[in-house]
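Submitted below is the structure of interest, expressed as structure tokens.
A single protein chain has been omitted; all remaining protein chains appear in their positions.
Letters A, B, C, D, E, F, G, H and I name the chains as they come in the text, with residue numbers starting at 1 for each one.
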Amino acid sequence: MTKLGYTARHAESVKRVKLPQIEGFPNQYKRDYTVKIIHPEFTSVCPKTGLPDFGIITIEYVPDKFCLELKSLKYYFLKYRNLGVFMENTVNKILDDVVASIKPKRCVVTGEFTPRGGIKSIITAEHRKKK
Amino acid sequence: MTKLGYTARHAESVKRVKLPQIEGFPNQYKRDYTVKIIHPEFTSVCPKTGLPDFGIITIEYVPDKFCLELKSLKYYFLKYRNLGVFMENTVNKILDDVVASIKPKRCVVTGEFTPRGGIKSIITAEHRKKK
Amino acid sequence: MTKLGYTARHAESVKRVKLPQIEGFPNQYKRDYTVKIIHPEFTSVCPKTGLPDFGIITIEYVPDKFCLELKSLKYYFLKYRNLGVFMENTVNKILDDVVASIKPKRCVVTGEFTPRGGIKSIITAEHRKKK
Amino acid sequence: MTKLGYTARHAESVKRVKLPQIEGFPNQYKRDYTVKIIHPEFTSVCPKTGLPDFGIITIEYVPDKFCLELKSLKYYFLKYRNLGVFMENTVNKILDDVVASIKPKRCVVTGEFTPRGGIKSIITAEHRKKK
Amino acid sequence: MTKLGYTARHAESVKRVKLPQIEGFPNQYKRDYTVKIIHPEFTSVCPKTGLPDFGIITIEYVPDKFCLELKSLKYYFLKYRNLGVFMENTVNKILDDVVASIKPKRCVVTGEFTPRGGIKSIITAEHRKKK
Amino acid sequence: MTKLGYTARHAESVKRVKLPQIEGFPNQYKRDYTVKIIHPEFTSVCPKTGLPDFGIITIEYVPDKFCLELKSLKYYFLKYRNLGVFMENTVNKILDDVVASIKPKRCVVTGEFTPRGGIKSIITAEHRKKK
Amino acid sequence: MTKLGYTARHAESVKRVKLPQIEGFPNQYKRDYTVKIIHPEFTSVCPKTGLPDFGIITIEYVPDKFCLELKSLKYYFLKYRNLGVFMENTVNKILDDVVASIKPKRCVVTGEFTPRGGIKSIITAEHRKKK
Amino acid sequence: MTKLGYTARHAESVKRVKLPQIEGFPNQYKRDYTVKIIHPEFTSVCPKTGLPDFGIITIEYVPDKFCLELKSLKYYFLKYRNLGVFMENTVNKILDDVVASIKPKRCVVTGEFTPRGGIKSIITAEHRKKK
Amino acid sequence: MTKLGYTARHAESVKRVKLPQIEGFPNQYKRDYTVKIIHPEFTSVCPKTGLPDFGIITIEYVPDKFCLELKSLKYYFLKYRNLGVFMENTVNKILDDVVASIKPKRCVVTGEFTPRGGIKSIITAEHRKKK
Partner (left out) sequence: MTKLGYTARHAESVKRVKLPQIEGFPNQYKRDYTVKIIHPEFTSVCPKTGLPDFGIITIEYVPDKFCLELKSLKYYFLKYRNLGVFMENTVNKILDDVVASIKPKRCVVTGEFTPRGGIKSIITAEHRKKK
């Protein structure tokens, strides 16, 4: 059904790329509450064309023991600037990396990207901690 | 109740029109996540008046084994440019063609068309994979 | 509690006014899907003051065997231009007439009217087919 | 916990202020439907400062035997123009008076007031008829 | 996993800072209703950089025996102007202080802060009275 | 160059249609000042199709001895509701009638009409009193 | 040309109504600069219908020796709340009163009023100091 | 300085393409006035990529003896749907064709096109009749 | 005409308050060009009430030998956070301090402040270098 074998191999390798650690700081409150972080200046590179992609990344999570430390998150996002990665994989990889770092009770990552060829993409992925 | 037999025959034939294959590429992630694709530059031809229709097509889906490849989707949309088709059928046909191509777990297609004769139409159709 | 007997008699007679038939055309698809029609140029006459009312009429329905034919709908709306009718009755009457014509599985009609005397009205009525 | 005894006494007396009757007219339709009325020109007086308050009052109701007659409602609202009343009580009193007049199946009143001292208030109260 | 021990100690001490009492006034109505208070002029100081943070604080509550008195709330907010406090803790602390003052049936506090380093934060915490 | 003789004859006759007098009231102030009147609920009939046109009419004038009386203006506009008239002529005729009535020092009339066939028109005409 | 003699006499008397003094405070700077003051909560009474008018009043001036003191201006505006006055005269009277109080080098007053009978008015008057 | 010889030759030939005549109808008024026509549904084809371009075309003119007849203009625009033409030339050619048809006293044509490759273009050309 | 002597003395003293130096960096280009700087997070204290004021400060200038260095400007603005100063004087003082620092060919400073007592102020002052 598809001849895009290249795409699959590339995407697989991106999953294994090591990016800088996203740090957390201890959550002071025991109640469940929600933190929503919006980064409207995300940019990466399209692996097929080599041209830049731009987007708004949103991370919404319920902290458990740790909250996201914003400065380390800023430097984490910066590593995508010259990285070739598909938009679907960007969103899933950010979700994996946030979950690995601060183990939130729940986390939703959304990427809303600027149009390419007259077509705009919005991708959303969610993780829930097993009880 | 209706004398629009012409309309019915025309619509029937549109269902059988062959458009270019929408391609997919392998989905790298196992979790359920959502991809929303927005194409604000859709245009087709009204089969009754021969005049152009314009609209915004949105495809929202949960991928199973494949994701929509955007370049093939762009060329698929292009084939409607000189095709006579009613707005209700456009939305249902796009849904059929996306489902046939990438067999998503769930897919919703929406068409929001510019007003004609002071009347604007928004059509929404949904498909869910049988379990 | 009210001395507005005039209003009641008038409204009753409007329910029996015959307007042009809204036509349908055969629905080509078996799945449940939604059609939303927006008419921002609705105008009628206030039966108490004789002054014009303006509004946006929205019809959202799930077609069964027929879809609404838009040209006949346009001429149907046109008949309200010089008709004296209260806003509450306008919305209920349009719902009755659409249901009588195309027998949809579900239908919601909304009228959002421009302010009169500094007061704006939005009226919504719904019909569901009995199973 | 509070020294605002003055406030309590004042609010209590407002509950007993007699305002002009809100009239209804007979509802012509048996189905449940919703009427939403928006009055963006509401003004009253703050009982503590004597300065005017401004707000948008919204009444959303499902009529039973009667609908709200808008002209009488306009004159009802006018009586607040020089009345000292707290915003929380305004919304509850309008709800009480609408319910007493037309006995709707359900009614929600919302008051969205302009900021005072950099703080804006939105108050919402709901009534449901007992079955 | 984190080296931000400083952050944790600081946040802990903020939880114990005494701010001026938020006062209430007696609620005149027995029904459950909602009061939403929006303060778009909130400002505090970032404890790491010493630079100001700005935000919109929203408090939405269902009053039990008392309503929030707005003037005392304004002076309560003013105390944050030169206080070093993290955004996550601001929202939780305001919730704690409102709950301690007027013991509402339900209360949600939201803080929507202006971007820092291209990253914007929105934090939401909720309290429900035990029955 | 054009075969639209019909159009010309029709337009000519509209210039001679007698509409109700627009009244004025005495201007109390000697300084030059500007009054801008906006009527967003204008509607007339297209003489070619018989279908309604909708538009926003704006009258901006510097009064001399008289100001426009708004109630008579409302009834003047109402006469266009069932009048067949081209948009270009509507704007010029309103300007002629305002100038004849209150003889302003300067007057600009603009008509901004809703799209027909995907084409929207805005027409502006100006009169200045000879000195 | 007009039978609205009542209107003229009423307007004449409004010109002589004494309102509270608008105060000024000494201007500290010698350069020409502009102060624009916007009051979106203006309300008065229509002398013909007795119903309230609402509007946004804007005063833009170049101070000479004095600037407008805002608290006295607030109490000045408050006096219009129960005063019957036409919109054209409101704007001209505010201009007269500001000029009499602080003798600015230049002053423009604008009133933008909410629609009545579907017609909205914006009135603008200007004063320049003679050299 | 450029190797785009192809572009030049193509553009030259577009200048000579014959499109359907834009018709006029006789102007009924002698005063100078302005007509602004907005067509938000313009589409043509990029001669280099074969992909569609979309744009909003605005024609603003002061009529002399004739006004633009909108129906013929609609069919004139339709001819661009499958025509390969650069955006700069589209705007200049429309201006040439309008001027040839109705010989206006003044005419400005603007084309505002949707982005391609992240770059949006707006082109404006003006003609004034020689006196 | 005014009894606000206190105000005058206070304002006079503010003119002499020493704030941190705004630094410049050498302008690399000889042509006249414009730099517009917008700071939406300005806050100071009202000298009469002791309550905070908030505003958007805009500085637009044509550089001569130096451009404004933004980091020093940020720390300059920070000094107003706990300074009692009237809005008219804020704008004039910022203009004085920018002119003293980088001696621009032209400079305009605007302050747009949030409403107090339902009244919003916008102040604009301009400096031009003498030739």
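Here, contacts are C-beta pairs under 8 Å (C-beta built on N, C-alpha and C of every residue); 3 or more make two chains touch, one makes a residue touch a chain.
Owing to the predicted nature of the structure, the values given are computational and were not obtained by experimental measurement.
Trainee: Need the list of shown chains touched by the one chain that isn't shown.
Mentor: A, E, H, I
Trainee: Pick from H:Leu19, H:Leu83 or H:Ile123: which residue touches the chain that isn't shown?
Mentor: That would be H:Ile123, which touches the missing chain.
Trainee: Of the residues A:Leu19, A:Cys46 or A:Leu78, which one touches the chain left out of the display?
Mentor: Touches the omitted chain: A:Leu78.
Trainee: Extract the touching residues of chain E with respect to the undisplayed chain.
Mentor: Touch with the absent chain occurs at residues 114-115, 118.
Trainee: Residues of chain I in contact with the chain that isn't shown?
Mentor: 23-29, 31-41, 63, 66-67, 69-71, 73-74, 101
Trainee: Which residue numbers on chain H touch the omitted chain?
Mentor: 1-4, 7-8, 11-12, 15, 88-89, 91-92, 115-127
Throughout what follows, only the chains that are shown with their structure count from here on.
Trainee: Report which interface contains more C-beta contacts, comparing A-H against A-E.
Mentor: A-E
Trainee: On C-alpha atoms only, rotate chain D onto chain G and read off the angle in steps of 5 degrees.
Mentor: The best-fit rotation has an angle of 180 degrees.
Trainee: Do chain C and chain D, two copies of one chain sequence, contact each other through the same residue numbers, with over half in common, or through different ones?
Mentor: Comparing the two copies, chain C and chain D contact each other through largely different residue numbers, since under half are shared.
Trainee: Just going by residue numbers, which of C-G, D-G or C-D has an interface where over half the contact pairs are the same as at A-B?
Mentor: Going through C-G, D-G or C-D one by one, only C-D repeats the A-B interface.
Trainee: I'd like to verify one number: the distance from the centre of chain E to the centre of chain H, where each centre is the average of its C-alpha atoms, in whole angstrom.
Mentor: The separation of the two C-alpha centroids amounts to 58 Å.
Trainee: For chain I, what residues touch not just one other chain but two or more?
Mentor: Answer for chain I, listing residues that touch two or more other chains: 51, 114-115, 118.
Trainee: How do the chains pair up in terms of touching? List each pair.
Mentor: Contact pairs between chains: A-B, A-E, A-H, B-C, B-F, B-H, C-D, C-F, C-G, D-E, D-G, D-I, E-I, F-G, F-H, G-I.
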